[in-house]
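One protein chain is absent from this view; the other protein chains keep their places.
Right after this comes subunit A.
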Amino acid sequence: MLDYFAIFTKGGALLWTIQLTALRGTPVDYLIRTCLLEERSGESSFTYSPPQGAGYTMKWTLHNALDLVFVAVYQKALKLLYVEELLERVKSEFAAIYKPREYNYGRFETSFKAALAQCEAEADAAKRAPPQVPAKAYVSKKGIDRKQANGQRQANGKASDAGEGDGDDSSDAANKTTSGMESPDALGESTDNGGSEGDSAFNQDAMAKKKLQSKRGPGGKPPSRKALDKPAPKKKVAEPKKKEARKWGDSSDGEVAVLDYSAGPGENGGAENGTHIAPVAMNDKSLLDVDEEIDDDYGDEDDEAENEGVAANGKPKKAGLLSSFVRNISVSVVGTAALTRGDIQAGLEGLKRKLMERNVAEEIAEKLCESVATGLEGKKLGSFTRIGSVVRNAVEEALTRILTPKRSIDVLREVRAAQAKRKPYVIVFVGVNGVGKSTNLAKVTYWLLQNGIKPMVAACDTFRSGAVEQLRTHCTRLQVPLYERGYEKDPAKVAFEAIKAAERNGCDVVMVDTAGRMQDNEPLMRALANLINLNNPDLVLFVGEALVGNDAVDQLTKFNQRLTDLADRSKQSAVDGVLLTKFDVVDEKVGAAISMVYTSGAPIMFVGCGQTYVDLKRLNVKSVVKALLQ
């Protein structure tokens, strides 16, 4: 059953715990670090696998007014249905006795045990009792029957009229209804059908039936009418989705961009002819190394946004103007009432829309807002604080937290460490087609060169025509050795040999360029996993373009998933970092950054922001957050 239950403050001091069985590992710490602090608290449960033994499932609830966290831990294999109930019960009971700066709650054990016993008993009873769902359905059906019988009675007179008006078809239907009326049993049956039909609205068969039914009962059956109306708009919604999936325009866009890239560096013409490729002058500093003054003032936009938030607040509450006014006063002016879900929701709705406008994937925006709402619910505001601004601040904090890298993004230091070990540092660039892998590989190479590191480029894109030649051009310009074995070779082996060659030549870094592949392309993903398996690179950089919207989540999830599954790495996630490209073309639509970091948990290591070698930057968290909420 339940293994462990803990109550602690958000500050981190344990208030009360109970250990029902010996606990392995530190599930609670893990929960805080990887879930609650990662803006995932909107989820309902979390799994922790200790170093040995079976995993744990954890559920939690937050008491935001008192800054308390309640966590229940139990075996993953068990399906405890009462945990949520228990959490809620314990939360309310503990909140009643909680005093700040009081840490001795030994006496709480009895009330906890009582609550636990009660919850268990209730769950047991629910299990033992005959399944309640059909019983309920029965009751509701009865209700429907009664209603419909009434309707039928009323419609009785009209039925014949309507039948005549509708012509032949419906006269047939009218006949049917009248025949139904003859025996009360038959009536019950037909209405039953009408009621249940709504559920299986997607079924084509059901649709056909429904048509019949609607003909049958021109008057008496509002539910079946509704059921008929329902699928129609749904269909309409489904249609544009289908269209979206077709991505001709998008991918060709990407290709054009790639063409642009290759044209950029080869400006001095005739590059392919091998006549003369001038090496670039290394005078320009890569933008990574150039400091930039950034103004942090939010200025008027802040106020504007706040106003907007307030406006959004006011909108959904048209009903009960006075009561909402009183509530607003008690929440924001006097600061006595705790925030409810409704208060927050109004502000969040606007912010979610805004995030989505900024190209954050819908799924991510949803989760993020959910998490923020969980963190705010029940909180008490100080006097004269607006809900809109509180929500905004919470979201801003959450965004900053997400974008702040949790692992070191100091590639140079890792390179130096590898240098000390006399082992080349291997960076693999992966990504879908046409996001700019090769271009940004060249930019990173340029940056490494400037910092006195000897890189080598390995052309492991043995698939796309011209890929090797493109890299050769870059390498000639940068005066960097290129390792290539032409086309149609196994990229994993090419990379392997390249690393060996780098070791021989005393190169510090091997930059592995791979072929672009769609995340659903199984054989190619397998090949990539093989490459990673064989060479065990130090850094797997996922190259993603900032233009991508909802697809970002899918791309990264699948890349990560496939690589983790196929490549036998001890690491938790296969992708170590993200390189965000085409950042210069998106203006304030920087949402892809959030989507990618949230999905993969990997930090954004570099940002590509132009066509030339110097156009590589580090992500500026503040300005991205600012752009998102502007």
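FYI, contacts are C-beta pairs under 8 Å (C-beta built on N, C-alpha and C of every residue); 3 or more make two chains touch, one makes a residue touch a chain; residues count from 1.
The criterion applied here is as follows: contacts and distances are computed from a predicted model.
Engineer: For the chain that is missing from this picture, which UniProt protein name fits: "YEATS domain-containing protein", "Signal recognition particle receptor subunit beta", "Transcription and mRNA export factor ENY2" or "Glycerol-3-phosphate dehydrogenase [NAD(+)]"?
Structural biologist: "Signal recognition particle receptor subunit beta"
Engineer: Going by the contact rule already stated, which one of A:R33, A:K113, A:K380 or A:R526 would touch the omitted chain in the full complex?
Structural biologist: Answer from the full complex: A:R33 touches the omitted chain.
Engineer: Could you tell which one of A:D410, A:D520, A:D565 or A:D587 touches the chain left off the display?
Structural biologist: Reading the full complex, the residue touching the unseen chain is A:D410.
Engineer: Which subunit A residues would touch the chain omitted from the figure, given the whole complex?
Structural biologist: Here the touching residues of subunit A are 6, 8, 10-17, 28-29, 32-33, 36-38, 67, 69, 101, 103-104, 288-294, 400-402, 404-410, 412-413, 415-417, 450-451, 617-620, 622.
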